[in-house]
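Here's the structure, in structure tokens; my notes come after.
As you look at this complex, bear in mind that one protein chain is not there, while each of the others sits in place.
We call the chains A and B, going by the order they appear; numbering starts again at 1 in every chain.
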Amino acid sequence: MKNPKPYWNPYICGIGLGLVLLAAFLVMGRGIGASGAMTSVVVTGVHTVSKSHAEASAFYMGYLGDGTIHPLKDWLVFEVLGVLIGGFISGRLAGRNKIKIEKGPLISNNRRFLFAFIGGIIMAFGTKLARGCTSGQALTGGAMMNVGSWLFMIALFVGAYAMAGFVKRLWI
Amino acid sequence: MNDISINKRLALIGFGIVLAGLVMALAFPDGLYNVNKQPSFIGVVELAEKIKNREKLNIIDLRDGESFEEFHIPTATNIPLDEFDLASIKEQIIVYSGGDLLTRRLWDALPDSLRERTVVVYGGVNDWYDRVLYPKLPFGKGVTNKRMVDKVHNLCQFYGGFADFENDAALIAYYERDLSNASWPKVHRSGGLIRKGC
Partner (left out) sequence: MNGPFYDFGWIGEEASLAFALVIGIAFGFFLERAGLGSAKKLSAQFYLKDMTVFKMMFTAIITAMIGVFWLNWFGLLHADMIYLTPTFVWPQVIGGLVFGVGFIIGGYCPGTSCVASATGSLDGVMNVAGLLLGILVFGEVYPWIEGFYTAGGMGQITFVEYLNLPSGLVVFMLVIIALAGFWASEWIESKNAIK
């Protein structure tokens, strides 16, 4: 296996990402997102298991809509499918696609899985509370100069830097 | 070393673009073609009073014939946006559509001289339906502007509608809004697949 190619200049990638975001604004009048699609998947699952339970909750109903359209036929779901494809293409072109586990040198694979899972649960709570993730809130709202998005972004960096010292063993 | 100079060049270009933007924004706050210029709005209640008093108005419905047949504001004439002839605007006109999307498209196409003669119904036929014909009005002790409530209620009965009374004093806020400096109400294409927000 040949060595993967180096990453691109982050500013160039940032400009590219900014233009993608701008295209979404211009064509759709909305930004990009990721956590919304995951919520659609979860809500569809809940709706399949127990219809009455899903329809009793205001939170689930917000993603189910009026029931005429399948909840997975949603703009964000298609967008996240695209993210998976785009990530795969880029990884393939740069020779970075292989089964691997990203972790610090001091931690075992199982512990890394456990922490990735726990981190995901905590993060899901944060995104749903804040009504968006780094893509839906920080990028989209940040570009629109949305007050709440900038608050979220600042709080995100504060939270992560404050926690970073405690979980140093995970990464260094 | 070469990489650093690319970054600096990008920063310089970005700074130049945004500096030009600052200058332009201060020189022409409404944009090159006055895209941000707001029309003069008329509220649905004020419009309802004028129609009731038999004032001579030139109200134009920009929607297609089918929607017009289904429901429209009394005394309005139907000119779908596609058939709208800008040269036909001789005197002051009052335009409305379903949401505000058709009205907005017309407004974008109008030259400045015709914009002065154009008044837009705030919220269009949707607000007429929700705020004049079938309004939700407040009752109870918290209501300060009793005259406004009565006025809307009378208009609602005059046009054959039906008012709902709820114990929520905040419901009056819509009717007390000053529209002289208002900007376009937030409307989005509805009924589609696209759920906005994350």
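One rule holds in what follows: a contact is a pair of C-beta atoms (placed from the backbone, for glycine too) under 8 Å apart; a residue touches a chain by one contact, two chains touch by 3 or more.
Since the structure is predicted, the reported quantities are computational estimates derived from the model, not experimental observations.
Asker: Where does chain A touch the missing chain, residue by residue?
Answerer: Considering the whole complex, chain A reaches the absent chain at 7-8, 10-11, 13-32, 34-35, 38-39, 41-43, 45-46, 57-60, 73, 75-76, 78-91, 94, 96-104, 112-113, 115-164, 167-168, 170-172.
Asker: With the missing chain put back, which residues of chain B would touch it? List them for me.
Answerer: 4, 7, 11, 14-15, 17-19, 21-26, 28-29, 31-36, 101, 104-105, 108, 183-184, 186-189, 192-194, 196-198
One rule holds in what follows: only the chains that are shown with their structure count from here on.
Asker: Could you please state the distance in Å, as a whole number, between where the Cα atoms of chain A are centred and where those of chain B are centred?
Answerer: That gives a centre separation of 36 Å.
Asker: Quick check on the complex: what are the chain B residues that touch chain A?
Answerer: 3, 6-7, 10, 188, 193-198
Asker: For chain A, which residues are in contact with chain B within the complex?
Answerer: Those in contact with chain B are residues 9, 11-12, 15, 28-30, 33-36, 63, 65, 69, 73-76, 127, 131-133, 135-137, 140.
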